Every structure is written in structure tokens, then in C-alpha cells.
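Here the complex is missing one protein chain, while the rest keep their positions.
After this line comes subunit A, so read on.
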């Protein structure tokens, strides 16, 4: 490194003057370049190498695949994979199955996201009070979240099949065809399942936001004669707006990642493709049918859409 730059800067500069005394001599010069504890770089380097190999490189590779004619070849074989521009994107975007899967996920999000936000905020508000069994309730709500999807899918299959407990309890009101084999009800049932499974996490998120709402706000509102509902809408809801944005974005991203539930609950996206999610389609197209280039294009489109939706949420919540 060049030391002249530092020598010129140091004497007169305000920054140099404000620095502690130890900043003088041979050591500080190295420290200005490498930092005061350059060993820190050694501490983070395994993690940085890992990120480069497992995230950054595959991220770029995904985009690269989506612009090339990519196919699986025998390991070590030299094959030509020509650049094809937007060809993968056009073939994906003219495919009705792809549109169907995006429509399916839209149905999922329209049901799942508002349900998640409303239920987790209401339950978190109820939990955020003096309550004898508070820990019991919080634990109860969190248990589905820490349990494997595959395990709880087993119970839901048992509960919601044609002869399951839910239909037996509903008696003549039971839908026909039953929940998971009914093309109108299958996706809403999956949306309900995911909301139920994830709710505990979002409740904890809202609980920590509620801890930061100053109690005086409620006290002065009570003095002004505001009712509980009024307080909820004009104090609680605006005060946890940042948490709401996080819940909206995370619930949407979780929904866009949907794979296990349609794969198992509705045996691979049935009935008649009514629950095929984009990620399930990526698996079928990319890995089962051997078109990783089209699958990568679906992935890129999905991520662009999710980013767009997240920006809309942000504008909407920061509007006033």
C-alpha cells in the first residue's frame, strides 16, 4: 500500500486529531488499510467462501442457465450450450401450465396472506396481556411451526380425507368432492394449512413488536374515552406497521416457495393441476422432464414477481 496518502492526510485532518493516541506510528498505518483487527477477515472467510460457492455463484448460474439452451449431459462430456436470448422465457410465458401455476399461487396468496396477518396480530394482541398461562399458549401456537411439514401433512390427510374427522363432524355440510380432491377447495385448504403451520412464527414476530408500543399511548387513549376496538385500530395497528410489512413479505415468500404441501397433500399438484405451484412445476419441468433452462426461467420470473409484490406492500404501508 502507499503510505504517502496517509502521511499527507494525518497531521491536519480533523479525523486524525479525534483518533485515540494508539493510532500513531507503524501499527495504525496497517490498521487503516486492514482494520484494527485484521484477524476478523480470517474469522469471516470460511463463511464468505461458503456464501460465494453456495449462493453467489449459483445465483449467477441460475440467470445464465435461463438464457442458454441448457440440458443434462453425462458428467465430463463436452457439450455445446448455445446462448438463446429470451427463448426460454418466451416458451415459458406462452405455456398455459405456467400461467396456471402462477394463477394457483395467486389464489393461495390472496387467502393465506390476509389470514396470516389478521390471525397472528389478533392472537399476539390477546397474548400480550397479563395471562396466567401465557407460556402455555405461546408454546402451543409455536408447535406446528417447529414440526416438519411432512409430519403434519400426514395428520391433515387423515383429518381432511373423504371419510376424515372433519367431514364426519360436518355431516351433511361436508363438501363433495372432499377438500383435497375438489378443484375449487384444494388450494384454499392448502392456504389454510400453511397459515396454520406458520402462524406461531408470525405471532412471536408481532409479540416482540407489541412489547415496544409505549403503554402510555393506551392510558391516555383510555382517559380520552376510546374503546378497545378504537384503540386496536388507531394505536396497535399503526404502531406495528413495520412488523406488518415483515409479516407480509415473509408470508408471501413462504407462499411462493410452496412445494411440499401440493406434492404430498394433493399428490403432486392435483386435482387436475389446481394446486400445481411454480416450484412444483420447476421440479417437474427441470428435473423430471430434463428442461433445467425453462425451470430456471420460471425461477427468475417468480423472484421478479415476489420482489415486485414486496415493493407494492412497502409503498402501500408507507403511504401516509
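Definition applied: a residue touches a chain if its C-beta (ideal position, glycine included) is under 8 Å from a C-beta of that chain, and two chains touch if they have at least 3 such contacts; residues count from 1.
The definition used in the following text is that contacts and distances are computed from a predicted model.
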Q | Choices "Xanthine dehydrogenase molybdopterin binding subunit", "3-oxoacid CoA-transferase subunit A", "Branched-chain amino acid transport system permease protein" or "Carbohydrate ABC transporter membrane protein 2, CUT1 family" - which one is the UniProt name of the chain not shown | A | "Carbohydrate ABC transporter membrane protein 2, CUT1 family"
Q. Hey, which of A:116, A:189 or A:236 is the one touching the hidden chain?
A. A:236
**Q.** Listed residues A:48, A:118 or A:311, member touching the removed chain
**A.** A:48
(Q) Under the stated touch rule, tell me which residues of subunit A contact the chain that is not displayed. (A) 31, 33-41, 43-44, 46-48, 50-51, 54-59, 61-62, 65, 72, 75, 122-123, 125-132, 134-137, 139-144, 146-159, 161, 163-165, 168-169, 196, 199-200, 210-211, 213, 215, 218-219, 222, 228, 231-232, 235-236, 253, 256-257, 259-260, 263-264, 267-268, 278-279, 282-283, 286-287, 292, 295-296, 299-300, 302-303, 306
